[in-house]
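Only one protein chain is missing; all other protein chains are in place.
The block that comes next holds subunit A.
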Amino acid sequence: MKLLLGTLYLLGILVPEELGYDGSLAQHRREVVEETVSQRRGLDAYSYTRYHPMEEIYQWMIQISEKYAEVVTQHFLGMTYETRPMYYLKISQPSNNPKKIIWMDCGIHAREWIAPAFCQWFVKEILQNYKDDSRIKKLLRNLDFYVLPVLNIDGYIYTWTTDRLWRKSRSSHNNGTCFGTDLNRNFNVSWCSIGASRNCQDITFCGTGPVSEPETKAVSSLIESKKDNIVCFLTMHSFGQLILTPYGYTKNKSSNHEELIQVGQKAANALKEKHGTNYRVGSSADILYATSGSSRDWARDIGIPFSYTFELRDNGTYGFVLPEAQIQATCEESMAAILSVLDDVYEKYWGVDSAGKAASSAVMLGLLFSFLSLL
């Protein structure tokens, strides 16, 4: 009996080790499980009403694309000047029909913190509601969303570590004596002609040439490669409470200016209904100031029909340093505005009218051909 027990005891020690089982593996498995749980908990605990440093936003992107893997993928866009990776999220409902693209970028100017906060809010809203909300479901039937939460990553980090009111990128010029290009003056559209400076010391420094900056190059390349499918280009800024249409480099209006104003005004009305906030709508040259080399103007000029700059809250009370207490209201009202634009874009390309028109013209053609064949 004692011998049997002794043998069993020995076996109990030896065999598990033979099988490779020891405490450390169990421990490791436990840790993996805990980490996944905490990551998921991390996303559950992620606050969309606080500002997040870049490290947290990087983490958030990974967590989002894992949790909503059926519709979200994270894509590498390019590297910043300080060699940080730029990622965008693609939200796409798998289907057989061809999609058009909505592009949204935030944080091209480093100090405009409410913009990246809004991009994150937007993604969260779409993903939390795309299954149940008929409006969002409809949009995702024919539209893919490409969202770049922070375009000027180096600058954004700099506002966290060093200078809250920094605007430009962090590229080095003049032998390291001067830093930063205004990325929204660096696009290849009437580059540096007006409202921008050739002097690196200036806050609207247009760079050493059109698309001289890696961040601009990264965005331009992607947009250029997909321009035939992009119907809407939205770039988010603060502050000023404005919905801006092209152009900044000239007072001339784009060919679809009336339509852009109409859609913009509808969006401003939808925005106002949320919390009473007033936004003005107009071309950048008319209601803001002259600018050249802006991403919005460039997008319009390569053929993207709906191209807007949004200047979010507020009107100057806090300006760039918008209190976190206002993030929720700002994001709610801005969401209403963006969804209004998207609805109008959707209507234009896939709406009842346009479907009806397509159907009736198909019928007419059919009748015509059958008539001709009878002759």
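The definition used in the following text is that a contact is a pair of C-beta atoms (placed from the backbone, for glycine too) under 8 Å apart; a residue touches a chain by one contact, two chains touch by 3 or more; residues count from 1.
Everything that follows uses one rule, which is that contacts and distances are computed from a predicted model.
Q: Given the options "NAD(P)H-hydrate epimerase", "Large ribosomal subunit protein uL3m", "Proteasome subunit beta" or "Retinoic acid receptor responder 1", which would UniProt use as the protein name of the unshown chain?
A: "Retinoic acid receptor responder 1"
Q: Hey, which of A:80, A:152, A:171 or A:204 is the one touching the hidden chain?
A: A:204
Q: Touching residues of subunit A against the unshown chain: what are they?
A: Within subunit A, the residues that touch the unshown chain are 50-51, 159-160, 164-165, 167, 201-204, 239-240, 276, 278, 280, 286-289, 314-326.
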